[in-house]
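As you look at this complex, bear in mind that one protein chain is not there, while each of the others sits in place.
Order of writing sets the labels: A and B. Residues in every chain begin at 1.
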Amino acid sequence: MTAADFSLFLPLAVLLIWATVLLIVDLFIPKERKGWTASLSALGLALTLFLSLRQWGETASGFGEMLRVDPFATFINALLLLSGLGGVLLAYGSIRRHGVERGEYYTLLLFSVSGMMLMAQARDLILLFLGLELLSIPLYVLAAFALPRLDSEEAGLKYFLLGAFASGFFLYGTALLYGASGTTLLSGIAQAWSQAGRNLFFLVGAALILVGLGFKVALVPFHMWTPDVYQGAPTAVTGFMAAGAKIAGFAALWRIFTEALPGLAPDVTPILWALSALTMLLGNLLAIAQKNVKRMLAYSSIAHAGYILMAFVPFGVPQVRDVALAAGLFYLITYAITNFGAWAVVSALERQAGQGLELDDYAGLGSKAPALALAMTVFMLSLTGVPPTLGLIGKFYLFRSVIEAGFYGLAVLGVLTSLISAYYYLRLVVIMYMRPGEPQPVANPWLNLTWGAMAILTVLFSLIPAPLFWWASQSVLR
Amino acid sequence: MIPLSWYLWLSAALFSVGLFGVLARRNAIAILLAIELMLNAVNINLVAFWRYLTPGQMNGQVFAVIVLAVAAAEVAVGLALVISVYRRRQTVVADELDLLKW
Partner (left out) sequence: MLLEYVAIAILIALATFIALAAVLMGELFGPKRRTAVKAEPYESGMRPIGPGTRRMPVRFYLIAMLFILFDIEVVFLLPWAVAFRQLGVFGLVEMLIFIAILLVGYFYAWRKGALEWE
């Protein structure tokens, strides 16, 4: 290990050491003072964010090509660390109220974020697998974190069984790629591909990896676990999981396919097309039938995975690839912001765990808590993609790049499914303003901060999206 | 020497047995066992590829060792979840865990 290696690894190392030390420190923090653990974990995330942003613009590989720092990794890392901060805020605002305040929450969250960062930076199948597991195992525990509650335990168990199942697929795929190329390095695999050409190992390996990561980011038909887990897990965990796991999963997918298997594009493109189309359609259609807000948002997050995957369909068209990827990264930001905002509002209305989650519980929010209702309206409009919100800008970039690559059908489908989604997003808005009711939102400063900040960010970036898009387009994989 | 393809067939068969187990069994512990079979199939693959393709490098073996260690961590978490569900519900049958619509 050289000094150069170490400087690449620095943000990740700091976060991992911080999490490990926090595990011990938390043992000595008295039970009434778990806010200290929360602040310390937030401090660790902020410090890592600072160190990570200092690497902006750098492009280098270390540890024998295994670990990579490039604008793409820095971008994803920043987004992941911000999601981690959002997760801490959401949790601090809600887990004490639900009587599940334990310091391990924050430690597990830090470990999960480190796993996600590893996935964004790894250029080696072994490291990718390690990152995937470091991401997942803490999330299994977090999903079951509201332990005496049956639904949370059940969510944890289901997430674990299906997650481990998906890891099996991912691993078998990596083993086949290793067998086909004799190396675990992504660059080595690309080299072996250009020498050996198409063979069954590459094809099956890539397909299995796609299945494994498809589970993690909840693409149809690998989405079955999503509504159950999102509903059963504590709301704060759901918010973090919905953003972080998706961002990391897509980052790994992008890196594996563009760096290791660019030659596979003609085979993979139709599959990606179908997956994206199916995910958008089914996610949005099933969301309509939901009465529970958490389940509805779960299906909405499935649908959004479909939109994000759309950015990846033209990866075999060299002229459009970069633009499409930039659009996908931009969409990831818009998704993360609105997602955290929406989950913070859900958390504010969830007085006791599992209560206040039906659509009817939102009736009358417009007159009772106008600010909260306004924020939720902003998020719903943005998730739909109504002009002039951030969601529309994200979708516009996506659809434009897909059309440029010649996938007109996919773009049409994207527009149609967005129209379908308007039904259930706007239904919530109508219920909030038109129907009388007595909702009792919780006023917690940290929750208020989360949804307030996210609403302001959504509006702000709707008005001036250019800097964000510039940042995204600087961060594409090259 | 036994040809590489034999190991690959063995591994594919083991993986399929595990896959069948996950899809067909209803007991959470049995599903866990089936998942372990799938991971072990991967290990057979990795070690066989390593021995036949790149015996000079260590990456295949290292990968197999890491898969072992990670699988153990995963199983520990899984068993903990299963036990904690069992203590409250007195069942580990996946069909009976129906509080959330499956």
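Note that a residue touches a chain if its C-beta (ideal position, glycine included) is under 8 Å from a C-beta of that chain, and two chains touch if they have at least 3 such contacts.
Note that the structure is predicted; figures quoted are calculated from it, not measured.
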{"item": "Which residue of A:Ala3, A:Ile24 or A:Ala443 touches the chain not shown here", "value": "A:Ile24"}
{"item": "Chain B residues touching the omitted chain (full complex)", "value": "1-2, 65, 68-69, 72-73, 75-76, 79-80, 83, 87"}
{"item": "Residues of chain A (touch criterion as defined above) contacting the omitted chain", "value": "1, 20, 23-24, 27"}
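By definition in this document, only the chains that are shown with their structure count from here on.
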{"item": "Inter-chain centre distance, chain A versus chain B - centres from mean C-alpha coordinates, in Å", "value": "26"}
{"item": "Complex contacts: residues of chain B adjacent to chain A", "value": "8, 15, 18, 22, 28, 31-32, 35, 38-39, 41-42, 45-46, 49, 53-54, 57, 59-60, 62-63, 66-67, 70, 73-74, 77-78, 81-82, 84-85, 88-89, 94, 97, 99-102"}
{"item": "Chain A residues touching chain B - in the complex, by the definition given at the top", "value": "125-126, 129-130, 133, 137, 140-141, 144, 147-148, 150-151, 153-158, 160-161, 164-165, 167-168, 171-172, 174-176, 178-179, 182-184, 224, 227-228, 231-232"}
